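As you look at this complex, bear in mind that one protein chain is not there, while each of the others sits in place.
Residue numbering begins at 1 within each chain, and the chains themselves are lettered A, B, C, D and E in the order written.
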Amino acid sequence: MPFITVKVLEGKSKEQKRKLIEKMTEVVTETLEVDKDRVFIFIEDLEKDNYGKQGKMFSDIERS
Amino acid sequence: MPFITVKVLEGKSKEQKRKLIEKMTEVVTETLEVDKDRVFIFIEDLEKDNYGKQGKMFSDIERS
Amino acid sequence: MPFITVKVLEGKSKEQKRKLIEKMTEVVTETLEVDKDRVFIFIEDLEKDNYGKQGKMFSDIERS
Amino acid sequence: MPFITVKVLEGKSKEQKRKLIEKMTEVVTETLEVDKDRVFIFIEDLEKDNYGKQGKMFSDIERS
Amino acid sequence: MPFITVKVLEGKSKEQKRKLIEKMTEVVTETLEVDKDRVFIFIEDLEKDNYGKQGKMFSDIERS
Partner (left out) sequence: MPFITVKVLEGKSKEQKRKLIEKMTEVVTETLEVDKDRVFIFIEDLEKDNYGKQGKMFSDIERS
């Protein structure tokens, strides 16, 4: 039943996402004692122009 | 006032989305007795590499 | 596969929520041609102090 | 610690987003008395086919 | 049309939330050139047991 959303900065490889899904499901399965079939994972890619911290757009931080 | 977010697997047609918006608004309007003007719907397309279930990336499940 | 989140103002009855879940699932099932078993619905109750429109807190709008 | 998500209609310029991040961070910093370093902002671009109001797809409303 | 969600740590006063709604609406109105009537704000109170950073539950960090 757990539904997990992972917001990450754009640019992760397919292999990284695959591993993330696999490993996160394991952790949730063990910690919450739920069946693997009931774990759903959503990855959200965060574009650098759409992410701000410390009052600055991430693409500007990166360039400086 | 209801704000509805529908996460669907990528690849839905414009016509399907149009109908989804129309029909969902109807249901919400009737069930919650709110005016049609106050119903907002957001559709989120879920990429196959960004969706995992049973510990597997959806694009891998589909291929197997 | 559709995952639906419905944000509503607090105070809906259990019966209204029950109907909302039932009817929304029907609409999604028909419109997107997915099986009923794959439709997940999450309701989020929005407190009146936590909702703002037109620059005003909803509990203030309501009182005036 | 505040985490802010801003859903806007697609088509905002980079300059508008930059300003949005800057100004929103200021407002949050002052109002909630938190340090600028702790404010995170996420912008979500809403496609016109994925946004519905009054039972209609936004791209259809716009065209009419 | 902007829809803004602000996740904050639980315990903010009604007055802080009221100001947050008022000021945020102003910023969005000016920056994105939209009408005040179209700005919607949702505040989400984050419980200390439901927030983790650096691998620790916030209520544990606070106590130490």
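Keep this in mind: contacts are C-beta pairs under 8 Å (C-beta built on N, C-alpha and C of every residue); 3 or more make two chains touch, one makes a residue touch a chain.
Nothing here was measured: the structure is a model prediction, and the numbers come from that model.
Note that the undisplayed chain, when the full complex is considered, contacts A, C, D, E.
Think of the hidden chain as still there; on subunit C it touches residues 14, 17-18, 21-22, 24-26, 29, 36-37, 39-45. Contacts to the hidden chain, counted on subunit D, fall at residues 3, 40, 42. Interface residues of subunit A with the unshown chain, by the touch rule above, are 1-9, 12, 16, 19-20, 23-24, 26-28, 30-32, 46, 51.
One rule holds in what follows: only the chains that are shown with their structure count from here on.
Separation between the centroids of subunit A and subunit D, computed from CA atoms only, is 20 Å. Contact with two or more other chains is made by residues 3, 7, 24, 26, 40, 42, 46, 51 of subunit B.
Pairwise, the chains that make contact are A-B, A-C, A-D, B-C, B-D, B-E, C-E, D-E.
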